[in-house]
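Heads up, one of the protein chains got dropped from this complex, but the rest are sitting where they should.
Each chain carries a letter (A, B and C) given by its place in the written order, and its residues are counted from 1.
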Amino acid sequence: MTNKPSFSCDYMEGALPEILEALLKTNMEQSPGYGTDSYTASAKTKIREACGTPDADVFFLVGGTQTNATVIRAILKTYEGVIAAETGHISVHEAGAIEAGGHKVLTIPHYDGKISARDLEDYLRNNLADGNRDHMVIPGMVYISQPTEYGTLYSRAELEQISALCREYKLPLYVDGARLAYALACKENDVTLKDLGRLCDAFYIGGTKCGALFGEAVVIPQHGLIPHFFTTIKQGGALLAKGRIAGIQYDVLFTDDLYLKAGKAGIDAADRIRAVLEEEGYELKFGSPTNQLFVALDDAERERLSDEVGLGFWENLPDGRTIMRIATSWATTDANVDRLIEVLRKH
Amino acid sequence: MTNKPSFSCDYMEGALPEILEALLKTNMEQSPGYGTDSYTASAKTKIREACGTPDADVFFLVGGTQTNATVIRAILKTYEGVIAAETGHISVHEAGAIEAGGHKVLTIPHYDGKISARDLEDYLRNNLADGNRDHMVIPGMVYISQPTEYGTLYSRAELEQISALCREYKLPLYVDGARLAYALACKENDVTLKDLGRLCDAFYIGGTKCGALFGEAVVIPQHGLIPHFFTTIKQGGALLAKGRIAGIQYDVLFTDDLYLKAGKAGIDAADRIRAVLEEEGYELKFGSPTNQLFVALDDAERERLSDEVGLGFWENLPDGRTIMRIATSWATTDANVDRLIEVLRKH
Amino acid sequence: MTNKPSFSCDYMEGALPEILEALLKTNMEQSPGYGTDSYTASAKTKIREACGTPDADVFFLVGGTQTNATVIRAILKTYEGVIAAETGHISVHEAGAIEAGGHKVLTIPHYDGKISARDLEDYLRNNLADGNRDHMVIPGMVYISQPTEYGTLYSRAELEQISALCREYKLPLYVDGARLAYALACKENDVTLKDLGRLCDAFYIGGTKCGALFGEAVVIPQHGLIPHFFTTIKQGGALLAKGRIAGIQYDVLFTDDLYLKAGKAGIDAADRIRAVLEEEGYELKFGSPTNQLFVALDDAERERLSDEVGLGFWENLPDGRTIMRIATSWATTDANVDRLIEVLRKH
Partner (left out) sequence: MTNKPSFSCDYMEGALPEILEALLKTNMEQSPGYGTDSYTASAKTKIREACGTPDADVFFLVGGTQTNATVIRAILKTYEGVIAAETGHISVHEAGAIEAGGHKVLTIPHYDGKISARDLEDYLRNNLADGNRDHMVIPGMVYISQPTEYGTLYSRAELEQISALCREYKLPLYVDGARLAYALACKENDVTLKDLGRLCDAFYIGGTKCGALFGEAVVIPQHGLIPHFFTTIKQGGALLAKGRIAGIQYDVLFTDDLYLKAGKAGIDAADRIRAVLEEEGYELKFGSPTNQLFVALDDAERERLSDEVGLGFWENLPDGRTIMRIATSWATTDANVDRLIEVLRKH
């Protein structure tokens, strides 16, 4: 391990101490497998309540790509594809997991990581309207992320528009919430868990990047929407034998608002850093209000910073500069933020 | 949680205390993701040493079905299938995970869960020998488990025969070691990790059922045998963001022979119970020498026992009786074994 | 080409002369593609009438494996498999086409190529009855062939039993009719096209082996049962650009009972040969009443016959003899039958 504080990503530490405590405390209890234990049941109840979806089917999977691939494969029919932003995680960074499941990702433009209802409507109108489309993949669902790949947020109004379109065209709407805690805890955000429960057909509440050792909670508000999803999860190798390990973590995360508190810690750290970046005249990209900040740096600045703190490479700019990511999380310490700020100011 | 001791399966508790301690101790350290951390590196080194395979590629996945599906999909070519016992886990209990990856499971007979070299040779001779087979799935690898579904063990001589056949026919041999600790710790066993390293093309050292919270360590003795396996793991949704959570667990399991000790605890418990079952005249099935015992019970006996201890349903017998499974593990307590023995004697 | 008459299979010649005439006559007409032409429309109308299924969806595909793979993939859901005889064409001779589509073939015993309603019911009762089956592939449809791989026939009563079971368990029943003309033309047969239309959820009327250059007509009695099947056909590479080439062939086959006549020619030839085989004491296997005869021959007999006529290898018997297939078809000439009979009598 290095002593240099790192902001390169938001999955560098273990888990919230409360989670480890609960794992310790329950460790030698015996419980049945595959998510049939009482901790999992309790976690499901709490999640249903938090989302305002009393009938929801809730499942706990392990990681984000797995969750996306499993949910999408379970929803789509053979001849259907999933609409996503061209920058969507499923479009680019899942090594072809959706295609390995037999389905095309149908990409539409993005605006700082978000799709627009207007583009979506155009796409749907052009691709569902007439019989000439029989030789093409038929859109079968819509995938978005909250926050997006670029840390940006859909407003409630935007989500409502997209949801209304999906319902008009009878396409399930699925929201990838890998970093949902950081959306929920963000001042700029007005989309609640209850909004997701009301507006989506499936979404997941990310754990891996939001305080858990691992785990993603899939919520399907309408009970039975995805028949035999348990078996599809098993088939996808996504079923935990010791399901309770995920159940306990979510039971803890949804006790005393711990999930929101985890998000808030990450957001507070990001806010402090963002303020300094702006003050010092760094060029921020994408306008992310959440726990990921994207800064355009020339080589000298990048090297100077990287000598002192870990940053994440994001992408090269045509002008020779580099966009670097500064990610905070539930685990970011004040000391590390102080150190980063000190380094940022020295330019 | 119930107070009735349960022997229904070997994944009812959390993890070895040493593992939880290590997770606690390292919890707030920062480390890079996806298995590039130092704990994972250390675990790989220890595993390579234990298996006598200094060049082996080692990967940590989450669960057994996932591991089987990912390894098999990575090894087979489009037109190939995997040979397995008709009772093999991949044949029956993985919800079609292999087929979902596009491949047929080619089944051959089993003897208490094991395949015979003779049947395998017959199959290979009949299916590779001539050009008439072009309309059929071509065998591309061989899958066995150690211990098997029925708790039985391949001897070193048997494994050598199967391995020699596989090499003659140029088919990779893959061993599912979901419960490998209980094989390694068993008196009847003469197959070591080094034998597996020498005789197999890929195998996994099971963690989920052998003391870890979760995790399976895939060992590919010949470096580079499976190109870009990392990307295939990602594509299969089997890549942990916080790879170190698996790495730390295996690093602990392969320190001070903890993996073998975990196995020995399960075997010792099973041996005590088996002795009583035999003494008391219960009918044992399949002759399992490892941590799973299979007892044929009539309804009255089954109900009497089930009132006192948890047993696992295995299968119905044509004579109306039921085979029930008694599984022990690293976590089985002496008190629970005492209680079970007491109940078993009262018949 | 050899001058030795061959009975090795039933796809050795081109097509019925009426089909070639129709292709010639219409050759330079212009018509729209992908089965939207008038010949295809006419063929569909005639098939709907012949099957007593006025609302049926009818599609023309190219070959048998393609048809099976496309229909089965279109019907099954992700987590389902198809039940078939262990000798079913999809189980053995399609190079894993069903598995390549992501689904397991769930095999049950066969009796001369047929499944029994009793075994099917046992299977369904055992595999659907309780929640313990969530880790296994869920049966999603039933596949049978008429005639079977061994030339045998389901009686109407048997088909009704199987159909009733399928409806009770809500599983679509699909019949592979690669050689259906030879069933329909067979004296022993009491299953009509109208019975298939009444009792099945999908079936195909084979063309390739029954007088066409190529082609298989899929009939889905209930309109809309398989949504967007056109797109699934396209996706499976099974859509003919010049759809009319198939349409014209079926339009001809279903004019003036040509399809039945083609079948009858094959059956008459087979009947003549079978009578001689029985008279001369040859050992017939499987009791096929249709256009495929299976004879057990020792090496000397096999060689003697094979010097004079082409026979098809079927399988080796444990006693050292070989089962050879004698296949007739719409194209079998009297002269060739005479020659075969002459050779058969000389033993």
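Heads up, the rule we're going with is that a residue touches a chain if its C-beta (ideal position, glycine included) is under 8 Å from a C-beta of that chain, and two chains touch if they have at least 3 such contacts.
Since the model is a prediction, treat every value here as computed from it, not as a measurement.
Among C:Ile115, C:Ala183 or C:Leu240, the one in contact with the hidden chain is C:Leu240. The residue from C:Tyr11, C:Tyr111 or C:Tyr169 that touches the chain not shown here is C:Tyr11.
From the options C:Ile75, C:Ala100, C:Ile267 or C:Ala296, the residue with contact to the chain not on display is C:Ala100. Contact between subunit C and the unshown chain involves residues 1-2, 5-6, 8-9, 11-15, 17, 20, 23-24, 26-33, 38, 62-70, 94-97, 100, 208-209, 213-214, 231-232, 234-242, 244-245, 310, 331. Although one chain is hidden here, its contacts on subunit A can still be listed: residues 78-79, 81, 92-96, 98-100, 102-105, 132, 134-137, 313.
Although one chain is not displayed, subunit B still touches it through residues 73-74, 77-79, 102, 134-138, 227-228, 230-232, 234-235.
The rule is simple: only the chains that are shown with their structure count from here on.
Rounded to whole angstrom units, the spacing between the C-alpha centres of subunit B and subunit C is 42.
One simple way to say how far apart two chains are is to compare their mean CA positions; for subunit A and subunit C this gives 50 Å.
In subunit A, the residues touching two or more other chains are 231-232, 234-235.
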